[in-house]
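Worksheet: the structure to be examined is printed underneath.
Removed from the display is one protein chain of the complex; every other protein chain stays in position.
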């Protein structure tokens, strides 16, 4: 069994996987793999220690998986909703991030923050808020999904995809199995206006692990140009292909991993406001943009992936989502394992 | 000391006590009795494990007692409110029960659900939701009270009544003390429109434990005919009496246990809506339907029981609720012990 190398991750913030070296990401995945095999063997790592979870936005999986993660490490995650707190906003008196972060650093060992598209007045504001917390906090700030990135989801994704391409139970999984595999990130229509965070994180980390990346979406749905550029650079570094297309099916050809998900258009914010209803109406105009078995037949026997919750019937058909090549529940489970690993490394001095 | 028999309850759902054999219910009560005597001796049973609590409806006692129960078993109960989650409803896009239940099964060891009359559009819909969760969940689904049943309350009831009829501290309590005792379930007036769940569970489990059962209510307040029929069958099996009446005081005669509580009428839902205000007005028209000392004097020195919270002055007079034959706090305490036992047996592999 390979010895896990001592890490320098204690106290390190995790706002985007792109901030971390490939070696650091490997450490997380290796430890997550161990933790998946011996789920209750790490119960003293955070013993009697606290992780604060700041939910500007509600969540199912993120809340559940982080709180379970802290419990399984022997610690406790506090569920905190800023709406019931007297934090300063543009409109009301209250506490500054400077004060809040410095006091929280005296109480807890880590601080998770979730803030999505509908709680900010423009794309990127959530990212700036996290970096403001990180500036004042002496404990690690971990993104639990924000408007721009979702690092824990990205790590769970590559862990899940690797397991599916990996033959048999072997530790550690061989992350090299993703080398040269083609990842298709395809926009899906639907009655939601979803954040860019998960798909942007997926293309970043997929390209770090040597995958070819194709992003397919209708016109007007281009993602953050900076993130597309980073992804292209990551691909170049690994001599992998990067491609964007507005074609409905071309991206499916030869794909090994298909990631179909709705996201809002690049015109979603106007005058500091997210035009949610307008986005939903616009997104419903592309009923062809659904991942179904016909499109999946064009691929290289691809697995279907999604960060959940799934909007079945819009983003993907039921038979694909519940089919034999769907890895959605395994990826969801991996959220738990990678978050335990992240906590152990950044807060537990592991 | 009697050895507790190995159980087959690991992974078993608990939606109504009627689903379980008498032997299985005995196992719960025996273990609950042990746990009451040695409250902190079972702290490794759920060590580092998680119980999800889904509160579609808020609660005092249920939340408190389940979360304390998990803590005392060494585990953790997560307080989750679906209103802050993106679950699919008839009106909004969101996650299906199929997806939610399968992912939760990867994280937690048990799932409690509470959904009462005002969160459903007709009687029985809550029951169907629980059975839908149970269908997709690989971890036990435990009712924390739903529109139809309240199994944990029922178990706490018979445990408390047995203790009161049982002479002196002895382990295990002799559940046979309930044999041949008369249970009166009497409708109480008041400014609430309460669910049928607690009284229905009480008549089912009381009749399983050999009690005579009388249900007394004004016309228009009949409970679920199927539950009444099961109760009658349980009584027949034990050669006990079953009776329903619209008479205000007759049921008190010879009673050993008096359970006075408000419940809504059988006309409470119209066009998929609970007419709460109308129910309250109707219920206030029966001021005689209160359990007071005069009525209690007709009984066989009966104890007064109630699942709480009590609507004092409506369902019962203060002198009875706080009197020397009131077992309300003991029954409330037993919620903790029976829930620990249920968790230990269904989730802890006890």
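Going by the order they are written in, the chains are A and B; count residues from 1 in each one.
The rule is simple: contacts are C-beta pairs under 8 Å (C-beta built on N, C-alpha and C of every residue); 3 or more make two chains touch, one makes a residue touch a chain.
Not measured: the values here are computed from a predicted model.
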Candidates A:108, A:184 or A:227 - the one touching the absent chain: A:108
Absent-chain contact - pick from A:94, A:220 or A:313: A:94
Candidates B:30, B:72, B:117 or B:147 - the one touching the absent chain: B:72
Chain B residues that touch the omitted chain in the full complex: 40, 43, 58-61, 63-65, 67-68, 71-72, 74, 76, 79, 190-192, 308-312, 314, 322, 328-329, 332-333, 336
Missing-partner contacts on chain A, residue numbers: 47-50, 52, 75-76, 78-80, 84-87, 93-96, 98-100, 102-104, 106-108
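The criterion applied here is as follows: only the chains that are shown with their structure count from here on.
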Where chain A and chain B are represented by their mean Cα positions, the distance between them in whole Å: 41
